[in-house]
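Let's look at chain A:
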Amino acid sequence: MLRSYLPAIVFLVLGGAVGGAFAVLNSVIGPRRATPHKQDPYECGLPSEVKRGMRFGISFYLIAMLFILFDIEVVFLYPIAVELRAYGSYALTETIVFIVLLFVAFGYVWRRGALEWR
Partner candidate 1 sequence: MIPLATAHLKGPHIDFAGLSPLIALLGGSVLVLIVGLLGSRWIRAQAVPSLSLGALGAALGLTIWQWNAQKSIVSGALRIDDLALVLNLVLIAGAACTVLLAWRSLAAREAAHGEFHALLLSSVAGMSLLAAAQNTVALFVGLELLSIPLYVLCATELKREHSLESGLKYLIVGSVGSATLLYGLAMIYGATGTTDFAGIASALSNGSLATDPLTLTGVALCVAGLCFKSSIAPFHQWTPDVYEGAPTPVTAFMAVTTKVAAFGVFLRFFDVALIDTQVSWGPALAVLATITILVGNVGALGQSSLKRMLAYSSVAQAGYMLAGVVVSTQLGVRATVFYLAAYLFMNMAAFAVIVARERQTDLGDSIGALAGLGRERPLLAWPMTISMLALAGIPATAGFMGKFYLIDAAVSGGYTWLGVAIVVGSMISLGYYLPVIAAMWMREAPAATSPNDASVLAPTPGPLPALAGGSSELDEDGGPLSGSQPEVLVVAVLAGAATIFFGVIPQPLFDLVHGAGSGLGLF
Partner candidate 2 sequence: MPPLSILLWLPFVCGLLGALASAVLARGGRTNAEASAGDASAASGRGAWGAPGVVALVGSLVALGLAIAYIADYKSGGAALQHVTDTVWISTLGIHYKLAVTGLNVFLLGLTTLLFAVATLAANLRSWERPRLFYFHFMLAESAVLGAFLAQDLALFVSFFDLMLIPFYFLIGGWGREPGRIKATIKLVIYTLVGSLLMLAAAIATGVLASQQGGGHITFVLSALHALPLSSGSQEWIFLFFAAAFLVKMPAFPLHGWMPDGYRAMPIEVLMVFSGVLSKVGAYGFLAIVLPLFPQAAVHFQTLMLLIALASILYGSAQAFSQTDARLIAGYSSVAQLGFITLGIFSLNSQGAQGALLQMVNHGLVVAPLLFIVGLLAKRTGGSEDVRQMGGLAFRAPVLASLFLVVALATLAIPGSSNFVGEFLILLGVFKAKLAIAIIAFSGVVLASVYALRLFIRAMHNRVGPSADSHEISILDGAVLAPLIAVIVFLALYPQLALHRSERSVKAAVASVQASTVPAQTVARVISGPRVVHRSATFADSVRTP
C-alpha cells in the first residue's frame, strides 16, 4: 500500500533537494553588485514611471474574477454539446437548468453594478 507512494516521495525529496541546492548555491557563490538599475522592478525595461505605492483599481480584480467564473462555466458546456444526443433529454434539461442558473448569476452581477466601471 505505502509502496505506491514511493515515487511521489522520491519526487518530493529530489525536487526539494535540487531546488534548495540551486537557491543556496546562488546566494553563496553568486556575485552581488547592487546598482540602481539592478533594483528596478524591470531591469531591462524602460525606467518605471509608476510610484511604488500605487494601487491597482479594485475593479480590475472584480472584472477579472467574473470573467474567470463565467469563462470556466461556459467551458463545461462544450463536452455536453458534443455528447448531447447520447444522453438525450436528461442532459438537455440539466444543461438548461445550468444555463438558467448562469443567467441568474449574470443578472445578479449586472443589477448589482459589478459590470460598471468605477
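Keep in mind that, in the parts below, a residue touches a chain if its C-beta (ideal position, glycine included) is under 8 Å from a C-beta of that chain, and two chains touch if they have at least 3 such contacts; residues count from 1.
Regarding candidate selection, all candidates are chains of the complex that A comes from, given by their letters.
What you see is a predicted model, and the numbers here were worked out from it, not measured in a lab.
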item	value
Among 1 or 2, touch partner of chain A in the complex	1
Touching residues on chain A, where the partner in the complex is candidate 1	1-2, 5, 83, 85-88, 90-91, 94, 101, 104, 107-108, 111-112
